[in-house]
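As you look at this complex, bear in mind that one protein chain is not there, while each of the others sits in place.
First chain written, first letter: the chains are A and B, and each begins at residue 1.
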Amino acid sequence: MANRAPIITLTTDFGYKDHYVAAMKAVILGINPDARIIDISHGVPPQDIMAGAWVLRNSAYLFPEGTIHVAVIDPGVGSDRRPVLVCMNGHLFVGPDNGQFSLIDGAETADVYELTNRSLWRDPQSNTFHGRDIFSPVAAHISLGIPPAEAGELSSGLLTYRWARAISDEKGIQGWVVHIDAYGNLITNIPGDLIHADYRDNIKIYVGTFILNRVSRTFTDVSPGEPAIITGSTGMLEVIINKGNAEEMLSVQKGAPVSVIYQK
Amino acid sequence: MANRAPIITLTTDFGYKDHYVAAMKAVILGINPDARIIDISHGVPPQDIMAGAWVLRNSAYLFPEGTIHVAVIDPGVGSDRRPVLVCMNGHLFVGPDNGQFSLIDGAETADVYELTNRSLWRDPQSNTFHGRDIFSPVAAHISLGIPPAEAGELSSGLLTYRWARAISDEKGIQGWVVHIDAYGNLITNIPGDLIHADYRDNIKIYVGTFILNRVSRTFTDVSPGEPAIITGSTGMLEVIINKGNAEEMLSVQKGAPVSVIYQK
Partner (left out) sequence: MANRAPIITLTTDFGYKDHYVAAMKAVILGINPDARIIDISHGVPPQDIMAGAWVLRNSAYLFPEGTIHVAVIDPGVGSDRRPVLVCMNGHLFVGPDNGQFSLIDGAETADVYELTNRSLWRDPQSNTFHGRDIFSPVAAHISLGIPPAEAGELSSGLLTYRWARAISDEKGIQGWVVHIDAYGNLITNIPGDLIHADYRDNIKIYVGTFILNRVSRTFTDVSPGEPAIITGSTGMLEVIINKGNAEEMLSVQKGAPVSVIYQK
């Protein structure tokens, strides 16, 4: 990390029309002009902590080891939720401890530093924009090589939420739609490999008013306009429509049940 | 600036679906391959010069000194509005002189160079895309160390607009909503510190059909769904709803009056 310009990623629900993201980048570059800043997403739905957690789950660990990830989906800014720095599997995460790191592998056993060293913060701090005033400057200082322990005190566990885990038994699997992406693909909490190997070609899958009888290999395995279920790039079952938008055409929303029933 | 890759920021109303922003970045990198380009925002509402001015006000000076800011909210492209390079407080600004730099500290007394040196422009220039053909190449050349005076002629004052200034007297303050951010927060032209210290705990604030009786410290000082007024991260009073969208829930629009009345 010391020899190469460090990578700092940003994930927020700030959107793309205001100055908020740029303010964070400016503060980072003011402290470490060599930082390389990569946007993960600023289109997380406002205050949707679990949507942010999903984005981080699917992208953070693809970055090189040593990457610093700043995440600010922060509806509780100014309350007593803790500002933290978290070390997991060689990556560093900075942001409010409000569940947004829940879905990252290692979250439940991670080292957590509660940010208390105000000399690393912007001065003064606002009560409403800790992304600019606390998280960005701490990330920038860390990227300069300051050890995590100087940012705050080693502390107890990270706040983690879990989606209801898909329920699996010998009759089948009960899961839910947990995310809908920009294409309208319905992403479930059912890992594709949770389906019992003996039944892969002998199942019925219920979603909304549709019944499907297999897991397809890819989008184009069904005719245009037809719904299908695939194991998506995140490893989870997804309900998709070839060249169409499943959210609109199936009228299925986040939280809708998805049932996999093994056929005898 | 000469020893480190210079930062060039971009602020436009070009949106995110077309090639316009990429064309500017390409032209910059073609002239100075070492330039580090940072997006401030391309989501400024189309042709809304004052919204662009607001974004620049809140982010430009957070960047390191020597940063070059290219801003192109340019409804008058091709007319006789001047193309300019402006030096303010160690930062450089490039774009049309149409009011978009109005809210930046120092705008009224800044050094203004009217861009006349066509050898720094792209050849030929279109009549409709000066962002690609004039402003980006000038910024890129300046980032290579060319002095501002070579870009054009030192000239008279920058065009600046001002929002109606909030009116303050011994009875209270009369202001307006001047910006609504992506969360639906209603940002006013009333600096939080304009409220007379003697009355901080003894005021009524009228906005739309709501009456509030104090300035809260942060979002979470009121119950979810309740409106409040805070001093926001820009220093201005903001009408917010904890975990909600004030624009939608209060049906208040840009331009709406906000009155602070001191209670005896």
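The rule is simple: a contact is a pair of C-beta atoms (placed from the backbone, for glycine too) under 8 Å apart; a residue touches a chain by one contact, two chains touch by 3 or more.
Nothing here was measured: the structure is a model prediction, and the numbers come from that model.
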item: From A:Ile40, A:Ala151, A:Ile173 or A:Val239, residue that would touch the chain that is not displayed; value: A:Ile40
item: Selected residue (touches chain absent from view) among B:Asn89, B:Ser126, B:Asn202 or B:Gln253; value: B:Ser126
item: Sites on subunit A contacted by the missing partner chain, in the whole complex; value: 4, 7, 9, 16, 38-45, 54-59, 62-64, 181-183, 217-221, 230, 232-233, 243, 245
item: Touching residues on subunit B - with respect to the absent chain; value: 14-23, 25-27, 29-30, 33-34, 37, 46-47, 75-79, 126-129, 132-133
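Going forward, only the chains that are shown with their structure count from here on.
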item: Whole-Å separation of chain centres (CA-atom averages), subunit A against subunit B; value: 31
